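For this depiction, one protein chain was excluded, whereas all remaining protein chains were kept in their positions.
Labels run A, B and C following the written order; every chain starts at residue 1.
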Amino acid sequence: MAGASTVPQGTRDAAPPGPVENDAAQRIEPPKLHPLLRFILIRIGISILLIWGVTVVTFLLTNLVPTDPVAAILGDRAAADPEIVAQTREKLGLDQPLIVQYFTYLSNLLHGDLGVSNQTRTPVLESIGQVFPASIELGIGAILISVVVGLLLGLLSALRQNTIVDHAIRTLSLIGISAPTFWIATVAYFVFFFKLRVVPGAGRLDPWITPPPKATGLYTVDALFSGQMATFTNALGHLVLPSCVLALFTIGLLTRFSRSSVLDIIRFDYVTAAKAKGLPTRTVVFKYIFRGALVPIITVVGLAFGSLLSGAVLTETVFAWNGLGQYAYRGATTLDLPVIMGVGLVIGIVYILVNFIVDLIYGFVDPRVRVR
Amino acid sequence: MSMISINGLNLSVTTGKTTAHILKDVSFDLEAGRITGVAGASGSGKTQTGLAIMGLSPAGAELSGSIDFDGVELVGMPAKQHNRLRGVQLSMVFQDPASAFHPMLTVGDQITDHLRHHQKMPKKKALAKAVDILGRTKVPHPDEAIHKYPHQFSGGQLQRIAFASAIICDPKVLIADEPTTALDVTVQAGILRLLRELCDDLDLAVLLVTHDFGVLSSVADTIVVMQNGVVVETGDRETVITAPEHEYTRSLIESLPGAEVAR
Amino acid sequence: MSIGSPKHPATGSTRTEAATGDPLGPVVKRWQFRFPKSLRTPLGFVGAAILVIWLILAIFAPLVAPFDPLAQDFPRLTGPGAENILGTDTLGRDVFSRIVVAARTTLPAAVFVVICSALLGSVLGAIAGYFGRAVDEIIMRIADLVFAFPTIILAMVIAAALGPGLKNAIIAILLVSWPSYARVTRSLVMTARSSEYVIAGRLLGFSAGRSLLREIAPNVISPVIVLATLDVGSAILTMAGLSFLSLGAVPPTPDWGAMISEGVSQFAAWWIAFFPGLCILTIVMAFNFIGDSLRDSLDPHTAQEVGETTS
Partner (left out) sequence: MTSTDDTPTEADEKHRSAETPLLALDSVSCEYKLDGGGRFRAVDGVSLQLGRSEVLGLVGESGCGKSTLAKLICGLEKPAGGQISFDGSPVRALGLKKRDTRLLGIQMVFQNPYASLNPRRRIRDQLEDALALDPSGRWSVESLLDAVDLPSDAAQRYSHSFSGGQRQRIAIARALAAGPKVLVGDEPIASLDAFLQARIARMMRDLAIKSGASMIFISHDLSVVRDIADRVAVMEAGRIVEVAPTDQIWDSPQHPYTTKLLAAIPQVDGKGIIPG
């Protein structure tokens, strides 16, 4: 009975600084930095360490492996002459102790010197600078497609768990991550260009169209800025097939991952609580379920970017897309070590930076990191 | 007249090829201004009874029988129609307050989104009402609380916020599923007192699901004892606790520590 | 009142949950072979079937292949037809024979590399996870360094430095793939190490080795097997990628990746690239189907550790 309950003397846990919580506070030595600042500083530290580690890896691979750089530079005939070899070694600093060589290498890197291509004799960094925007354009196209499609398919699959839709999406995504991207590229190019003629041919633009004035190096963006709509449409048309092909693998990856994180979230009480408030399905799905699943998904987008970079190296050649990938492909097939190492270094650093940004987004999105 | 009248309610859940009968011929009433406590061991179907009223039975569930809510039949009601009752007339509070709130949304957002949806109330007005309601459920500094995130509150405070969210649309029925189980004993008393006050002041029909006879003895007006999906005993609080009729109820009460001393 | 007596009044509740005989169900046999049961899904079945076909093809390749895969006996670039059922390549070799013979190197190489990296990675991961501190830091920082590169990029850099060839490609893939095992095993071992049954064993005086081998290992091994199954697929893909970059098996050895590479410049002769790619697709798919079915049979938490990503 209501009447039987005794008169409250102020509810204990509600009284603002309750005695128990006050004591608990005394037991905590507060962190010296704001958690978000600490989080960012740690991420920066880790990224710098990793980038340093990447330089060590590329240096060691260039210097410790059986392939003799001197022989590669000199060619067979000159390499047979010990005197020329010795001279070259000295010129390249190869007679120095390894640690000295590393610091020379590092200081060269810091001055933007990634070495010179054995084949073309052009500085590696310069060439990378020229082809980099093409890959960025392709990468952005592919990541946009794969994030949108992957997340939606994953969400759909999870919300329709164990239905025919779910099974179909799961099977397709498994097939998607099973196909070699460079093969899909070949087949897609053959079908859509060679047979059906629904997409434009290789390259970033039709050969008779001049590239837009260079600002960002991304043809679509530059064309828009300079108001050349015809060039823009053409560049966009050329972008469609390569980015879709490149996105295929990451779509599979993201679909599978977002499905499992959504299934994870659905089990939480707060989803039931949202339903118990009579909110429309749309709100429950997008405000509650999707937002919860987003945090783990964000981190995977960083990983997905890595597979995009790998995919680019293997597919750009097929589309004659003059980017980092095609540059790397040429370097690999001619065993041009400075080129390969340069590309490896640059991609490693880009990948680390992307993951750093992804971590920051994560930190800002999740209030448990952001708010003390 | 009863606010909710459950009559011959059956619930079976089919997963794959197996069908489990969760509720068998369950009947009892909820009355406005009274707390009906449902007791039972885990797996007795007490939680599923509450979820059935809310229309939130698990996937693969089949309901039969009747749940009459103020003249409206809830069993077999179309989902959309049920959705218009949820949060407005039927509301619910969960066991673990830490997991019943979305960690990435502010408290103010979460306790007003159904108010804004159902009553089309503008955000500003809704938040003002939220401050009001949080004060009523004795959450400290309500005007600051609405801008905070769930992890910034203790379990007891979050449960008070959950009660605020449950009553903000002036519901007629409140289902409290083990609302104090996750809390410390000193915090529990405050939450029970809040539940009693809300029930009396707002004339709520409360369904209190718990396995704790101490809780039932403190706040329940009527006690329903369930075992394996069957109601084995229904009666007023004092009778069920001091003179249980059914053997199962007796064994439950006798298994409590120090029960002899209490009598 | 007698304490702890089974005749305590609380029997009401114990009657439902206790105690004797039948409610426990049948006793489980000790070494039950569990995999076939978890493969009893449509995907698992399809995967197993495809894999069996490939195994048969690879084992009996010399009998299956109609011609010498290296012999340049035929007109160049003939489309699929009666004699050369999948056509001929730019040097007039039979595509079908080359495809079948290539399976004999790809399959064992992929399985070998996965077994090695699973062993290496999970042993390192278990050590890191169990002993923690400096050992953990060293092992996991090296792993992080590998993770700092996209897989194929690092494999490409290593393979290029070592020089082209199947052996070097295998070394490269081994070097880039062990860290995922290390990471998963470490995390599983850390969870197990702090779980109460392992602590109970430590309190009974188990040594670190005994607790790792007898208490933890049996609970970690199946997720590692699942990961390895999924990983055979990625190993085949990486190997094909390296061959595509001319960093895999050296010509004229038949190799799927290299065949696709050859086909890229021969669009009109689509069959040169199409069929080897189909081979890669089906066999990777088989391993992914099997791995996915196995993964679903793990408990949800462990399945999450195995993860969706093998980037």
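Quick note on the criterion: contacts are C-beta pairs under 8 Å (C-beta built on N, C-alpha and C of every residue); 3 or more make two chains touch, one makes a residue touch a chain.
This structure is a prediction, so every number in the text was calculated from the model and none was measured.
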For the chain not depicted, the shown chains it touches: A, B, C
Touch with the omitted chain, as defined above, among B:99, B:218 or B:234: B:218
Absent-chain contact - pick from B:59, B:79 or B:185: B:185
Footprint left on chain B by the chain that the document does not show: 41-42, 184-186, 188-190, 192-193, 196, 211-215, 217-221, 237-242, 251-253, 255-260, 262-263
Chain not shown, touching residues in chain C: 1-6, 8, 10, 12-14, 17-21, 24-25, 27-28, 30, 130-131, 195-208, 214-215, 218-219
Chain A residues touching the omitted chain (full complex): 1, 4-6, 8-9, 12, 20, 23-24, 26-33, 35, 38-39, 369, 372
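Here, only the chains that are shown with their structure count from here on.
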Per-residue multi-chain contacts in chain A, two or more chains: none
Complex interface listing, chain A residues touching chain C: 50-51, 53-54, 57-58, 61-62, 65-67, 170-171, 174-175, 177-180, 182-184, 186-187, 189-190, 194, 253, 256-257, 260, 264, 300, 303-304, 306-307, 309-310, 313-314, 317-318, 328-329, 331-333, 335, 337, 340-341, 343-344, 347-348, 351-352
Contact set on chain B toward chain A in their complex: 33, 54, 56, 83-88, 91-92, 94-96, 99-105, 113-114, 117-118, 138-141, 148-149, 151-152, 154, 156-157, 160, 162, 165, 186-187, 189-190, 193-194, 196, 199-200, 218-219, 221
Chain A contact footprint on chain C (complex, rising order): 43, 141, 144-145, 148-154, 156-158, 160-164, 233, 237, 240-241, 244-247, 257, 260-261, 263-264, 267, 270, 273-274, 276-277, 280-281, 284-285, 288-289, 292, 303-304, 308-309, 311
